[in-house]
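Please read through the structure below; I'll follow up with questions.
And then chain A:
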Amino acid sequence: QDTKIGILLGFTGPLESLANDMAAGAELAISEVNESGNFLDGGTVSSERGDTGCIDAGLAVASAERLITSDRVSGIVGGMCSGETTASLQNVAIPNGIVMISPSATSPALSTVEDNGLFFRTSPSDARQGQVMADILNDRGIKEVAVTYTNNDYGKGLADSFETAFKESGGTVTINTSHEDGKADYSAEIGALASAGGEVLIVAGYVDQGGAGIVNGALDAGAFDTFMFPDGMVSDTLEEKFAEIADGSFGQNPSAAGEGPDNYKKMGEEAGFEPTNAFSPEAYDAAALMLLAMQAAGSNDPAKYKEKVMEVANAPGEKILPGELGKALQIIKDGGDVDYVGASAVELIGPGESAGSYREIEMKDGKMVTVGYR
Partner candidate 1 sequence: MSNDPYGDRGNKDWSVGNAKGQGSIMPKASGKTHPAPGGPFLIGDSMTAGYGAGPDILHDCTIAVDRGEIAVIVGPNGAGKSTGMKAVFGMLDMRKGHVRLDGEDITGLSPQDRVAKGMGFVPQTSNIFTSMTVEENLEMGAFIRRDDFRDTMAQVYDLFPILKEKRLQAAGELSGGQRQQVAVGRALMTQPKVLMLDEPTAGVSPIVMDELFDRIIEVARTGIPILMVEQNARQALEIADKGYVLVQGANAFTGTGKELLADPEVRKSFLGG
Partner candidate 2 sequence: MIVVDDLHKHFGGFHAVDGASLSIEKGSITGLIGPNGAGKTTLFNVIAGVLKPTSGRVTMDGEDITGLPPHELFHKGLLRTFQIAHEFSSMSCRENLMMVPGDQSGETLWNTWFGTKRIANEERALKAKADEVLEFLTIEHLAEQKAGQISGGQKKLLELGRTMMVDAKIVFLDEVGAGVNRTLLNTIGDAIIRLNQERNYTFVVIEHDMDFIGRLCDPVICMAEGHVLAEGTLDEIKANEQVIEAYLGTGLKNKDKVGA
Partner candidate 3 sequence: MDLLNAFIALSNYVLIPGIAYGSQLALGALGVTLVYGILRFSNFAHGDTMAMGTMATILVTWLFQSMGLSLGFLPTALLALPFGIAFAILLLLGTDKVVYKFYREQKAKPVILVIVSLGVTFIYNGITRFIIGADDQNFLDGQRFIMSARDFKQMTGLDEGLAFKTTQGITIVTAIIVVALLFWFLNKTRAGKSMRAYSDNEDLALLSGINPERVVMITWMIVAALATIAGTLYGLDKSFKPFTYFQLLLPIFAAAIVGGLGSPVGAIAGGFVIAFSEVTITYAWKKVLGYVMPEGMEPDGLVQLMSTDYKFAVSFVILLIVLLIKPTGLFKGKSV
């Protein structure tokens, strides 16, 4: 019996450059499961992609509709951007009773959305990241920062939660202003940020979107030398582009210590994509979680396996890393318990979202190095 999983991401649009590596991550999990042959009494899994355009709710809904009602998928890995995710969740997934596990929709609003227990995410809410950022800055003794965020629910939510947390801990935000992605020129933003000043510039954006433009501009004009990079920025691209010229900058992204990410990186590179690109690990995890939950429920009926998602994600049970999906399936089959850790240290809390373990990175000698986890 074949189980279909929908992969609903923004393959076109402003974040198109992230989508393929995310989809590849999810598909990697699927092929791993298929290779193991342990899935649901020897069933196979296949996937079907759907495009959301990232910012096109209409398209997202239509694609979700197609995946669910015509391709008859049993679950969806997606959506990608928070706005589009709520649209397809509320208009298609919930009415049809389909489980959605989003790897990357991080808006705090999704924590409280009315979801009938169908929505999960393998990334933490941005409310948490803001707190982590304030802690990092305080530990580094930085008191004054400028913030620029990508003007969407992710950027705004993150910037706001950070500002609140940082102010509470006694810091000053000299300016908290947005930048639009995909625009032609950021001189105006750089000018304003430079004028406001601050010890570091926090760029709550996307590394291959406006975020890079801002960092480049700020460096070129000599406005800032040190930056803080939240999750949307941290990736290989960041290292490639800025490790050298923004020495001493630092940041964090949802990630866990140790083997999980390393394994995943290796697997991804073998499979020929960019596994460290933002949210690619989360996408792998989302797909893996979904399949493990099906296995645990012994069925690919969303109404049944939705109950199992939290169970396989959290303790107790044997810890499962990327590359061990076959093993996990076997354990579950044998009636055992698993605690899926995966590529991004998945630990689902409260409303079914990642608790959020963050990796702190820093640019040192032209390399992006991990300096700790929180």
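Going forward, a residue touches a chain if its C-beta (ideal position, glycine included) is under 8 Å from a C-beta of that chain, and two chains touch if they have at least 3 such contacts; residues count from 1.
Keep in mind how these were chosen: all candidates are chains of the complex that A comes from, given by their letters.
Everything numeric here is computed off the predicted structure, so don't read it as measured data.
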Completion exercise
Expected hit for chain A (complex, candidates 1, 2 or 3) is 3
Handout entry: Touching residues on chain A, where the partner in the complex is candidate 3
Key = 12-14, 16-17, 151, 175, 177-180, 182-185, 187-192, 194-197, 208, 212-213, 216-217, 220-223, 237, 241
